[in-house]
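Note that one protein chain of the assembly has been removed; the remaining protein chains are unaltered in position.
Chain IDs A, B, C, D and E follow the sequence of writing; residue 1 opens each chain.
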Amino acid sequence: MELAAQTWPELGSYFETESLALVPLGSTEQHGPHLPEGTDHIIAESLARAAADRTGYLCTPTVNVGVSPHHRQFHGTMWVDAPVFRDYVESLVSNLTYHGIDRVVFVNAHGGNITHLREVGRRLHDREEAYAIEWMWDESIPTLVSELFEQNGPHGGPKETAMIQHLAGELVREDRLEDAHEGGVVFPTDDSHRNGARTFYDCIDNSANGVFGDQTDATAEKGKRLFEAATEQLCELCEWLDEQPFEDLVAKPHV
Amino acid sequence: MELAAQTWPELGSYFETESLALVPLGSTEQHGPHLPEGTDHIIAESLARAAADRTGYLCTPTVNVGVSPHHRQFHGTMWVDAPVFRDYVESLVSNLTYHGIDRVVFVNAHGGNITHLREVGRRLHDREEAYAIEWMWDESIPTLVSELFEQNGPHGGPKETAMIQHLAGELVREDRLEDAHEGGVVFPTDDSHRNGARTFYDCIDNSANGVFGDQTDATAEKGKRLFEAATEQLCELCEWLDEQPFEDLVAKPHV
Amino acid sequence: MELAAQTWPELGSYFETESLALVPLGSTEQHGPHLPEGTDHIIAESLARAAADRTGYLCTPTVNVGVSPHHRQFHGTMWVDAPVFRDYVESLVSNLTYHGIDRVVFVNAHGGNITHLREVGRRLHDREEAYAIEWMWDESIPTLVSELFEQNGPHGGPKETAMIQHLAGELVREDRLEDAHEGGVVFPTDDSHRNGARTFYDCIDNSANGVFGDQTDATAEKGKRLFEAATEQLCELCEWLDEQPFEDLVAKPHV
Amino acid sequence: MELAAQTWPELGSYFETESLALVPLGSTEQHGPHLPEGTDHIIAESLARAAADRTGYLCTPTVNVGVSPHHRQFHGTMWVDAPVFRDYVESLVSNLTYHGIDRVVFVNAHGGNITHLREVGRRLHDREEAYAIEWMWDESIPTLVSELFEQNGPHGGPKETAMIQHLAGELVREDRLEDAHEGGVVFPTDDSHRNGARTFYDCIDNSANGVFGDQTDATAEKGKRLFEAATEQLCELCEWLDEQPFEDLVAKPHV
Amino acid sequence: MELAAQTWPELGSYFETESLALVPLGSTEQHGPHLPEGTDHIIAESLARAAADRTGYLCTPTVNVGVSPHHRQFHGTMWVDAPVFRDYVESLVSNLTYHGIDRVVFVNAHGGNITHLREVGRRLHDREEAYAIEWMWDESIPTLVSELFEQNGPHGGPKETAMIQHLAGELVREDRLEDAHEGGVVFPTDDSHRNGARTFYDCIDNSANGVFGDQTDATAEKGKRLFEAATEQLCELCEWLDEQPFEDLVAKPHV
Partner (left out) sequence: MELAAQTWPELGSYFETESLALVPLGSTEQHGPHLPEGTDHIIAESLARAAADRTGYLCTPTVNVGVSPHHRQFHGTMWVDAPVFRDYVESLVSNLTYHGIDRVVFVNAHGGNITHLREVGRRLHDREEAYAIEWMWDESIPTLVSELFEQNGPHGGPKETAMIQHLAGELVREDRLEDAHEGGVVFPTDDSHRNGARTFYDCIDNSANGVFGDQTDATAEKGKRLFEAATEQLCELCEWLDEQPFEDLVAKPHV
């Protein structure tokens, strides 16, 4: 159920019996020479809507721009500063609780958002306003991802390429997959860490074309398998979260 | 040209010769018993994309949630607090300037965003980072709006109804247009102002069903005329803005 | 009753039966070659004190500096940044509630303060601390203003000139009224808006001497009529506000 | 020269040769049963205007409400929270520098503002925007104060009483001076400090009627002597400050 | 009892019967050619631990860096900006109240922290979270300090020198005590104030080597006497604070 497509009386019916919302969040940032900059928010929105469709839970509009300063050297990367992003998401969810929402799944498709969404979740949790779970699609299906691709990449690699081939095939520049692969690198690189510490700040420090892994290994069919598997995981998570009594979700008391 | 659909090398070509971006902003808030809550962001996004399409200028993804606390008594209305909204939009545009953007049109379809977008525009202007214009579609075609509808309304009335009939007809609950009209009111009401001062804070203070005006007067065809006329205005504004030398856009010097 | 002229035991008596305060707010900014920079705060303070005098309600000291960055190109214009202004007024009123104040009229004489005072009012309203009404003197008597002056102006025009002639005649440079008129312009100008959007940020973009309208049309007598009429409106507003039960002033519940 | 009484062309002439401004700051807070709550801002404004008058320097409008939470238990005390006060004064002065002001004297008559004004001064100083001096009238004439009064008080005592008798005699409740004295106390009291630490937060912790010292010792004539002496000090300070080259006012370089 | 040396079950026992904590705060800043930059935090930590040891109250770890921008011209001075320092200490103490702490003594050894700690104390006080007392060691034993040293100094003088000689003698550069004395000055200097106002911002404005007073007058034995006397004062203060019913510590009600 998409919130934006409903009228207020219809939403009133939803809130009578339900208190869960899916909030899709992505980014708008470079994804190499072959993928559109909207890759992450396209994936997040698609997964959230599919899960909402199958389960009947509410899905809000997508937060399209996230925390991506590490991609800024590549043309067109958009971002908001981290403190601002956190406050925006916090305000958005906090205000949703006014209607009775008390649990949220952040359907996230951008690694750079993870820690920020967890921090927002903690704020809401510690104030006992809502229980929010940060969910990142590829972390829900690690085995399948490994099975499908030999040289995966944390950014712009075959798993994201396959997802977009499946979801919005017309946006993939198929003729640049080879270029992407050759210009990109396998991550982590030798130079990316030293003595256990991360010694880079930006994507460009590790990859001249902004991507990693072997993009030529991606197909729309693999993308479909990823999408189905991740959607299933997300549906399960929502069902589980919905079943929890709110008192089990709030912070445990002091020992 | 949609930023989210492009790759970074393609955007690099755009930035070589252009420095303008359209940023669509709407809201997700109640629009009566007959219109979807996404009404404002659907309109903003449609106009921005159409203008980008016709002119070739860049259009960013849409900011879907705006400043709508005055609609919060109706189920599902989403909003972010005003200071947070301003900071989010400011950060988003300020970071765009990193790529060479120095002029922006906020394609806005929600009255509650206007003053905030102007304040953001001033911040960017006073720091000489970018020149941003707040543009609200219906204010660009006041004559046509008056011509088409007798009993217009500032919110959820025939002009917005017609736009959604044209843009996303399947989302209009046609069977509730009568209800919307009867339950709603003509604005401003007798009680809404006193001695020159606004004495209400929320939409519900003036309308029990959240909307104003005569929705039964709306048709998809009228919506099409509105859309075409407004898009034309927006295209003209972009062309004009693009032509200005940046030095004419920065603040005049002290007398 | 001026708060600043009372002792605490006297104010204790007031708070026993009353919970309303008038808070005058103006600006200190250029008003052309003929009017003092204090024009707005002189008007606001005079009106608030007159109404307090006639009705017996409490009037606080004046906030003399407001949000006037759009006049900064003219010597001496003072301003505080908008977020700071909002926080200052919010803190000031919020702390007044400690003594029992639960309703406030912002007696405002500067257009640039309006949206900020409404935002502060919303914060207080949504927290159910106090109900604040933003009242701008000239908006309470539009018919009289139109009647008295043919070429009015939004800033430094005949209506403000007449008010200062009445309230502080010695501060009007009568020998420069012609200059003011000739150097100033009729607003809105042809260049001030495009395609429905405001395309200026600063007063100087529209007027080389900082003012608008026909100042030669102003007289102290007209000023007196304006002042009396506006004071009457303000008194009525206070009486009405005082009569409302607080429960009628807080936000309506969720539908 | 009062900024608020000037027009912008006149102020243009001032800024051609001068870069100093006096900014009066007081408070609106209880001053016992005998003095008006505006005591501090009346004193600050009177001194600043007198000094501006005698020296020709510019005097801005007064900041009437300061940091007075420690007086809040007494009816009518107004205050703004400390961080907000600092930001307000900082913004006000920082924006003045746009016209060429680079040195400021804070003409202060409220002890509770001192540390905040110094902190604001440091911010301006460390950014090399302006050099601001916090000046508190009674600290400029300690010998005279001691000479005139035996039992002085830090708040609402004979020195402030005498000043108001001189400046606004009609606002002093002469018939309550005895009460003020008897109800008040000599400060510091036995209970106010322990082991070198201040163990109170509020004025009421030390004085049941909000004041200290022997108010019956005050006369308008003594007030006049205080006022004249303090004004002279202030004039001298302004002259000295005006003479300093700006490079002597900025922070010394690193050793 | 040092919090950092205890396990959580042991601290559970403490909180069963006690609600007081000592929080040591110092600075890391230049103390002349003869004293280590850690002088202030060494003193604060030593006093807090000694008092905790003798009384059994809880002592938290030390806040080592404070508000010292006025010493920044001398190599190595560390500081955090004042608003950040206040928020850090406020958050630290506010979170301690989660375990039952409702009274705190700030064991402070840096003059530049005083007003900030009092402001933090007020925030906690006004929210009725905790009662915090700012205690500065040398202000608890003014007579002894005067007795021991003829030419004292507010910074890096004989009293601090003696304390470090006693507490960490190996850190005192004894061979530079003469230099310190000769290069330093007696404070306040002739230039440090004008017309009752402080006309300096930085330590270097008054002292070329960063210190004041006669350091050659210091001995470890005098340091021991200072330390013992101050510790005794601190113990007494803690005992007194512990005895107060919490209702006596919260703000008195409105008159």
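In this section, a contact is a pair of C-beta atoms (placed from the backbone, for glycine too) under 8 Å apart; a residue touches a chain by one contact, two chains touch by 3 or more.
Please read all numbers here as calculations on a predicted model, not as lab measurements.
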Of E:His41, E:His70, E:His181 or E:Lys222, the one touching the omitted chain in the full complex: E:His41
Omitted-chain contact residue, chosen from A:Ala5, A:Val186 or A:Ile204: A:Ile204
Among E:Gly56, E:Gly76, E:Pro142 or E:Gly169, the residue in touch with the chain that has been omitted: E:Gly76
Contact footprint on chain E, counting only the chain that is left out: 2-9, 11-12, 14-15, 28, 30-38, 41-42, 60-65, 69, 72, 74-81, 84-85, 87-88, 91-92, 95-96, 98-99, 171, 173, 176, 210
Absent chain, residues of chain A that touch it: 69-70, 72-75, 82-83, 105, 115, 118-119, 121-122, 125-126, 133-142, 194-199, 201-202, 204-205, 233-234, 236-237, 240, 251-255
Contact set of chain B toward the excluded chain (per top definition): 8, 12, 98-99
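Going forward, only the chains that are shown with their structure count from here on.
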Chain hops separating chain C from chain B, counting only touching neighbours: 1
Partner chains shared by chain C and chain E (touch criterion as defined above): A, D
Inter-chain centre distance, chain B versus chain E - centres from mean C-alpha coordinates, in Å: 56
Distance from the mean Cα position of chain C to that of chain A, given in whole angstrom: 48
Chain C and chain D: spacing of chain centres that average the CA atoms, whole Å: 27
Shared-contact residues (touching 2 or more other chains) in chain C: 8, 12, 69, 72, 74-75, 98-99, 254-255
Chain contact graph, described as a line, ring, star, complete graph or other shape: other
